[in-house]
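Got a structure for you, questions after.
Here the complex is missing a single protein chain, while all its other protein chains stay put.
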Amino acid sequence: MRRIWYRLSPQMLIGELLEKRWMEPIVPFALMLAMFAAFLLAIPDYASVVQIQLLMRSFPEQAFVAIAMAISILSGGIDLSVGAVFAMANFLALYLFLVQEWSLPLVLAGTLAWGVLIGAVNGGLIAYAKTRPFLTTMVVLIIVRAAYNKATIAYSAQLASGYVENAAWDFIGIGTAGGIPFNMVCLIVIGLATHIYLTRIRSGVHIMAVGSSRKAARHAGINVKWSLFLAYLLSGVLASFAGFLYAARQNSAGTDTGVGWEVNALAAAVVGGISLSGGRGTIARAMIGATIIFLLINGLVQLGTHGSLTTAAIGFILLLAVGFNVKFVKHKSTILQKMYVSPTLVNFKEPPSIERGSGSVFAENDRLLAVEPIGLGKIEGPEDVILDRYDNLYTVNRNGSIIRFLAPDYEVREEFARIGGRPLGLAMDKDENILACVAGMGVYGVRPDRSIFKVTDETARTWYRFKDDSRILLADDLDIAPSGLIYFSDASTRYELTDWALDGFEGRGNGRLLCYDPKTNKTTTVLSGLAFPNGVCVSHDGRCVYWVSTWLCRIYRYWIEGEQKGTLEIMVDNLPGYPDNINRASDGTYWLAFVGIRSPAFDLAMEDPAFRVRMVKQIPPDEWLCPGINYGCVIKFDDNGNVLESLWDPGAENHATITSMREHKGYLYIGGLENNRIGRLKLPDADQNWTSWDSYYAKDLQVASDVKTMEVDHVVDS
Amino acid sequence: MSIFSGRAFAVRAGLCLAAVAAMTMSMALPSQAADPRQQLHDDFTAATVGKKIAWVPVWLGVLESEWTRVMKENFEDKGIEFVMRDPNFKSDVQLQAVSTLINEKPDILIVQNPTTTLLARELKRAMSEGIKVIQVNMSSNTTTDAYVGVDVPKMGRLLAKEALAVCGGGKGSGKVAILQGEATAAYSLDMTNAATETLEKDPSIKIVSSQPVNWDANKASEVMTNVLQQHPDLCSIISVWGPQTAGAAQAVKNAGLQGKVKIFVGSDGQPADCDMIDQGLYTKNLSYTANLQGEQIVTAALALLQDPRPAGSTHYAFYTTNYWVSGPEDRRYCFTVSK
Partner (left out) sequence: MSLIRDILDRVFFPNRDVHAISSLDGGFSPNRRLDDAEIIADLPGVNGVCIGENGSVYASSGNQIVCWPNGDFLKSSTFAELDALVGSLATHPDGRVFAAVSGRGIVALNGEGQITGRLEIVGDTPLECVTAIAVLPDGSVAITDGSRHYAVEGWLQDLMEKRIGSGRLVLCNADLLSARVVCDGLSWPAGIATASDALTLLVTEAWTHRLLSIVVDTGAQTVLVKNFAAYPGRITPSSSGGFWIAFFAMRTQLIEFVLREDAFRNRMMRSVAPDLWIGPSLGDHFDYREPTQIGRIKKLGIQKPWAPPRSYGLVARIDAAGTAVESLHSRVSGTTHGIMDIADTGGQLIVASRGNGKLVKIELERGKAS
């Protein structure tokens, strides 16, 4: 039960969900639904067709004003004049229509012209005269409001008695299209258009960019002033369009029209989660915010609440939203980090002893003391090493390049190729191209002429996961089967290389074994849900792939040929260290690097996910326990799963971690992810002519060379 | 809290209904013969019990609260469901509230119009949906089943006559200022027009100012301060409504003109207005006694409930009688606010 809970881990789901950008408005959205549900319960017939229609009819003008406010906020400023502009537009529409008796299109044009005018004033002052948005729009608010009051008084009698029967006017005011009120249709269409404008159209995107960072926008060559001007223009036009709709619907220009709408619009923007510092938010969020405010007022009035309480409720909601907004934005990454790491249950048995003199095959010894350094201080993090047929030594560097040390003395260092990313595991194919797993990128190759090519960087996405795992996030090690298929591991789909210890802390099966087929140019997922798969190596007979789970301390065998093809088995379990790369040895066995040594305290913590969850919550990441990857060693195992020997560097003085080793002509070359050197150890008992490349590809050449030898023999004979 | 009281109310109404039903049944069975007084009562009960009356004021000020209190007490007593929506001076919210209520189909809708136009269309729709509509004090451009409230023009004329009496015919400077309420509200509009007409009959009268102050005492104070600066010899102020006038009276007092500038106020009879009279800040106060008006609203509603004709067939008007308040002895024309 416990195991299943931790394996399924709802926390992980939430963590991955929270990481999604589209999850940001989830809180306001949920609030909106909750509010609707609450009123549904409290108010009879709340969800009846008529009632919904009514709600839809009453809502759009406020939503337009909220959108107008949102655009100004998104541009990095604020437009307090929206309410007054709206009211004035309402008056103008009524005046032009009722008093001047203009035709409807002209009334609309006149009203919008007002919006353009006032938007231009706002925008001109703010963008070109560089006045402060808050003060500028507040002054405009006061002036427009005063003008509105004068105007309504001047024409009060005409407006009060004016009553024109006009079907088109009434349709705009109270008509429906397919059951949806006309003004709601306007809102949907214009809302969508505005959204597309701000996210897809160049000048709209520029407004967002200016809001995010004015300086960066300027550096990017955006006309900041023009963008700001446009934002206020748009804001003015939207507010005045709302005024036009309102005029058609209400037929009334009261002193209270539009009073406090800027506050409601601001509240809507904030409740919707639009950042007051600009650049972050969407039109949809403004709508969600406006809906919340609207439903709240409407619902409370329907419940017969005293007006002052309704106002207080809005204030309270606004306060909460601002607080939440500020806190959430500020702490989102921390919350995410604490939510994201989702430890699971791993049960370890006590491992074999590593005590010196204990008689265990893993017992500490001095066999790596004699290691001589190559490239000391000239290399940063040689995770893997490989040698070509001319004995040149290739390794990876943490700056994303492949480094070559030239034979025979390896004194000369040169940058062979620069791939980028963080190259890790290496392999050499038949054509002597170097193939490299590159963390953050995928699998890449370097030809002997130093040209770089991409092998693969994506696989099929797992359909049931929130996190998009189609990209290969942490390609770690690879090998090439006789068939030419490239098997490689994507060690973690949840953590990048810099956080690989966190993946171990989590202990979850986040990785997968992938296979790239050069013939079809397709990558398939062979095995998934693996805890840091690593050390991919094709067996000497080419019938199976050995790989290790670093965090579970196991060696697995995956059959790729023969009758067991497609089956997976654990070959060695409960290693005392964290296994990393596997490579072939000259005697038909395999070398395996331990990147670290298990710690009993950490093993114990792995059995207690709740303890680790609390650790994540209570102490900073630097202090979290992690797998002990400061000391490593090298071991050797055979095809039957017997561990044959171990090679130790006492105290790990020279090689803090060991992630890889490659045998070549009687020497063992040692690499480490966080080392500053490559080690070279003489193997006196090994085949002094054996090379890895030959062990993979010499059989193919065998025929050719046999023929040659025979020819030579023949010559001698004759 | 309001939800709770709403529920409690519903329960009470339900209980009441059940009791009445039980009563009628038990009474109907033994005595077959129609007792005329009993018949009257039965008819009344049938017309009223379980009916629903909805009320949307502009906001819940002192005046509206008094109406609401009277209505609530009376309707509950009669077993009528009574709902109130408070838009808190927001016309868009009021329109929403009225629209929603129309969809809920109460038997009677009572509204106080903030302007002549805002609710006009919706009130028409309400009547076409079969809801009888009563407009209170401030009517709209739509005439509905009943109007309860001040005879606004008459009130305007009465106030103007008082002003004429002190300022007309060459007495004093003849300068009169009018403080309107909301310019587009019927109450203010009609009263101002009537007063203006009356005043203009006397050529010695000069209307130096006629401005709306939106029912707001602060605004009235500002306006009056300006007027007094320009016309320190102002003779009289006519104001359409009590509470807003307090600001004007204060401005007069600050200018040291208390008693010299006569202030005539149209009032709903809320206690503060009578206090102002007592303090000598208002000269005279024409009260339309909101509490009594509340009773009249109830009467109109009860009448409409018992009227079998469909909505829109009647045009009753229940004009309120106005009472002059000129000193503490007229305190009875002000209501008291229950705490």
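Note that the chains are named A and B in the order they appear, and that numbering of residues resets to 1 at the start of each chain.
The rule is short, and it goes like this: a residue touches a chain if its C-beta (ideal position, glycine included) is under 8 Å from a C-beta of that chain, and two chains touch if they have at least 3 such contacts.
Quick caveat: nothing in here was measured; it's all calculated off a predicted structure.
**Q** Considering the complete complex, which visible chains touch the unshown chain?
**A** The undisplayed chain, in the complete complex, is in contact with A.
**Q** Identify the residue among A:354, A:527 or A:593 that touches the chain left out of the display.
**A** Reading the full complex, the residue touching the unseen chain is A:354.
**Q** Specify the residue from the set A:407, A:501 or A:568 that touches the hidden chain.
**A** Only one of A:407, A:501 or A:568 touches the chain omitted from view, namely A:501.
**Q** Can you say which of A:171, A:226, A:324 or A:602 touches the chain missing from this structure?
**A** A:602
**Q** Who touches the missing chain here, A:31, A:121, A:141 or A:656?
**A** Residue touching the chain left out of view: A:656.
**Q** By the contact criterion defined above, which parts of chain A meet the unshown chain? Give residue numbers in ascending order.
**A** With respect to the unshown chain, the touching residues of chain A are 354, 364, 380-381, 501-502, 505, 596-602, 604-605, 608, 611, 614-615, 617-631, 651-652, 655-657, 674-677.
We adopt the following convention: only the chains that are shown with their structure count from here on.
**Q** With touch defined as at the start, can you tell me which chain B residues reach chain A in the complex?
**A** Interface residues on the chain B side: 2-3, 6, 59-60, 83-93, 95-97, 99-100, 103-104, 114-118, 120-121, 141, 182-184, 186, 189, 211-212, 214.
**Q** Which residues, counting only chain A, touch chain B once they are in their complex?
**A** Touching chain B: residues 42, 44-45, 48, 50-51, 54, 57-58, 61-62, 152-153, 156-157, 159-163, 173-174, 246, 249-257, 259-260, 297-298, 301-311 of chain A.
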